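The next block holds one structure in the form of structure tokens; read it before the comments.
Removed from the display is one protein chain of the complex; every other protein chain stays in position.
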Amino acid sequence: MKSLLFGGVWDRALALILIALFAGFCVFTPGFYNGFQGTLSITEEFLPFGFVALGLSVVILTGGIDLSVGSISGLAAVIMAILVKSYGLNIWAAVVIAVAVGGVLGWVNGLIITRLRVEPLIATLATNFIYSSVAVALAGASPPYGFGAAFGVLGTGAVVGWVPVQLLIFVVMAIGFSVLMTRTGFGRRIVMIGYNRDAAHYAGVSVASVERRAYVISGLTAAFAGIILASYYDAVRPDMGDILLLTSITMVVLGGISIFGGEGGILGVTLAVMILGVLRQGMLIAGFSDMVTTMLTGAILLSSIAIKNLFSSRGFDLGAAVRRFTALRRPAKS
Amino acid sequence: MSSTIAAMPEPGRRAKSRRRRELREVTLLIATFAVIFGVGLLRPSFMSFSNLEFMVLSSVVLGLVGISQTFVIMTRGIDLSVSAVLGLSAMVFGLLSTTNNMPVWQALPLCMLVGAVLGCFNGFLVAWAKIPPIIATLGTYSLYGGLTFIYSNGLQVDQVSQDFENFGNANLIPGLPIPTPVIALLIVSVFAWFVLNHMKYGRNILAIGNNASAAYNAGISVRRTLLGVYTISGALAAFAGLIFVAYTGSATATTGTGDHVELQSIAVALIGGTAIAGGRGNLAGTVIGSVFLSVVITALVFLQVPAIWYSAGEGAMILIAVTLGARQGAKS
Partner (left out) sequence: MSRATGLLSAAGIDKSFGSNRVLRSVSLTLAPGELHTLMGENGAGKSTLFRILAGIHQPDAGQISLDGGPLELRNPCAAYDHGIYLVPQEPALLKELSVAENMFLGMLPTIGRFPARIDWKTIRVKAQDALATLGLDVDVRDDAKHLSIAQQQLVECAKALLRGCRIILFDEPTSPLTSREVGILFGNMRRLREQGCTLGFISHRMDEVTEISDRVSVLRDGAVTDEVDRGGFDRARLVRAMVGRELIFDRKRAHRQPEGEPVLSVRGLAHEPVFSGVDFDVRPGEILGFSGLIGAGRTEIAEAVCGLRAKSAGTVTLSGKDITKSSIGDIIAAGLVYVPEDRARHGVILPMSIRDNATAGQIGRLQRKTGILNRKREVEIATDTIARYRVRARGINQPVGQLSGGNQQKVVFGKWMSTNPKIAILDEPTRGVDVGAKDEIYKLIEELSAQGMAIIVISSELEELIALCDRVIAIYAGKIAAELHGADITAARVGAAFLGAGTH
């Protein structure tokens, strides 16, 4: 009961924080509020983080983690650019292929984790660097840029004059992910694995297969985020995804998803995306450097988990606590 | 008298595990020499004295963070913030040497103190706030990296005072051609080895890594031990940063983090034989491993392999080390 109520409480608290934050910036930061359309267009700056956060949520709900999202997005963007510029492929075909590649990279992550039994932490830490090297190698000295107006619509365009395309896509995706997690068999299995892997196994869930699919999803959304970034900047750089990881994880955790798996929902993550996005933009407009916002994000990450630990619905006995601080490092035999 | 339970079929199993560990260390040494001679054949200047000196000195930095990472991994944790602490220390004390003329003998204890405080915060997050080490140190990685940017305010270190330069390059004992940093690494290694093998604190670290609740039940203070481990990690990382800036005379806001020193330190610890699951460490392996990695990276530079492949190689090395290590652990 506590966790159900708490889920509601956490979401409501996030909503209040979002409103307060937004209002605060409007009042205290000149230049922040730029009319209704202007406000909505702010989202274009931070929604790529949100795309990654959606996919990452699925992985974290299983109790795992994916540190390679940044490099996957950069690599996907580079691949798309090369396909278009060096091979003359139609841009939309290139986009589809690039996103698919992201899925494949995620699947490789999943294989390393489920077949080679390397823990998600180390596995994705290592693949992060492998993928990013490949990205840099492919990009070469001067990565391609300039993909045309049609493509640019994704990142910078607007529908009906004032709704940014990114926002539209994000809302649709958020709804889709929410349905996926709460209403489908797949989502149910993910949550079961996150709460109690053994019990899921005993209930007939193919744990390894579901986990692999989670990493594929994470790879797909990361790749998609890379594409959006490419559209927004009308250029690609192999390291353009590097900034995604920290903020996306923070969005997931702030959104109420437990780092140990099982607990939490997409609604919270969506609110957290908005909160961190507004925070980031507001601070930039107020004149703080990018670095400061990054540091603040790190601080928020740490505080969210600490606060969540305080109110953990899993109970607080020392035995469990002792086991928990090594929880993200699963033993070789689980 | 009752009959005795038969001795285990193979006498001296401990000798066997020790042999396996020594095998790894020897293998690494052989591999290192193989790379040196192999690349030396292709590019003779690789084996020049100045290059060898260079490789040894860069392995000092790597060795120091490798040792800190080894301690943390032994407790089943991980410390991603070592590179940020290294960079911060390099930048801060590099600047202090030029702008404020801070002498080395003042900078040394001060930098270790700063590192200890930063590490202590990590320890607090892990042991008290119960935040998983990966997340805690990911958070502090960004925090400390940001501090470096703020402190430097766009500045860079292009040179350091003579004092620092001597510390980084000169031989400590006149006549003995061993640069000071190498001696520093040797001292730290010996000290670390002593703590790990001959002090209660070090044994507590291993106990916790093996089975934290059994350690707790036996009366070991898990929290305090963890706090200490991360504090040490921070102090050593800061020390490594000082040596780096003293030796190279340069530091930027992305020193350490740019080269992903944290990844290298993990690779070095794993290759050296420390188990990723904790409870088993190999300091000698870490140190030799850092020489090995340093040689390999320099070799890649010499062979003009694009720098981009370095971290891919490190990533691959980690995967291989973990997979093989798991098999070995299961076998023994």
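To keep things simple, chains are lettered A and B as they appear, and every chain counts its residues starting from 1.
Note that a contact is a pair of C-beta atoms (placed from the backbone, for glycine too) under 8 Å apart; a residue touches a chain by one contact, two chains touch by 3 or more.
Since the model is a prediction, treat every value here as computed from it, not as a measurement.
Novice: For the full complex, which residue in A:Asn196, A:Ser289 or A:Ser303 touches the chain that was left out?
Specialist: Result: among the candidates, A:Asn196 touches the missing chain.
Novice: Return the single residue from A:Asn34, A:Asn90 or A:Thr184 that touches the missing chain.
Specialist: Considering all chains, including the one not shown, the answer is A:Thr184.
Novice: Pick out which of B:Thr27, B:Asn210 or B:Thr254 touches the chain that's been left out of the picture.
Specialist: Looking across B:Thr27, B:Asn210 or B:Thr254, the contact with the absent chain belongs to B:Asn210.
Novice: One chain is left out of this view; which of A:Leu14, A:Ile65, A:Met80 or A:Val205 touches it in the full complex?
Specialist: A:Val205
Novice: When the complex is taken as a whole, what residues of chain A touch the one chain not shown?
Specialist: Residues 1, 3-4, 179, 183-186, 188-189, 191-192, 195-196, 198-206, 262-263, 313-314 of chain A touch the chain that is not shown.
Novice: Since one chain isn't shown, list which residues of chain B touch it in the complete complex.
Specialist: Chain B touches the chain not shown through residues 1-8, 11-14, 17, 194, 197-200, 203, 206-207, 209-211, 214-215, 217-220, 275, 279-280, 332.
What we mean here is this: only the chains that are shown with their structure count from here on.
Novice: Which whole number of Å gives the spacing of the CA centres of chain A and chain B?
Specialist: Distance between chain centres, rounded to whole Å: 31 Å.
Novice: For the complex, give me every residue of chain A touching chain B.
Specialist: Answer in residue numbers: 65, 112, 116-119, 121-123, 125-130, 132-134, 136-137, 246, 249, 253, 259, 289, 291-292, 294-295, 297-299, 301-302, 305-306, 309, 318-319, 321-329, 331-332.
Novice: Going by the contact rule set out above, which residues of chain B touch chain A in the complex?
Specialist: Per the stated touch rule, the residues are 76-78, 125-127, 129-136, 138-143, 145-147, 149-150, 212-213, 216, 222, 226, 260, 263, 266, 276-278, 306, 308-316, 318-319, 322-323, 326, 329-330.
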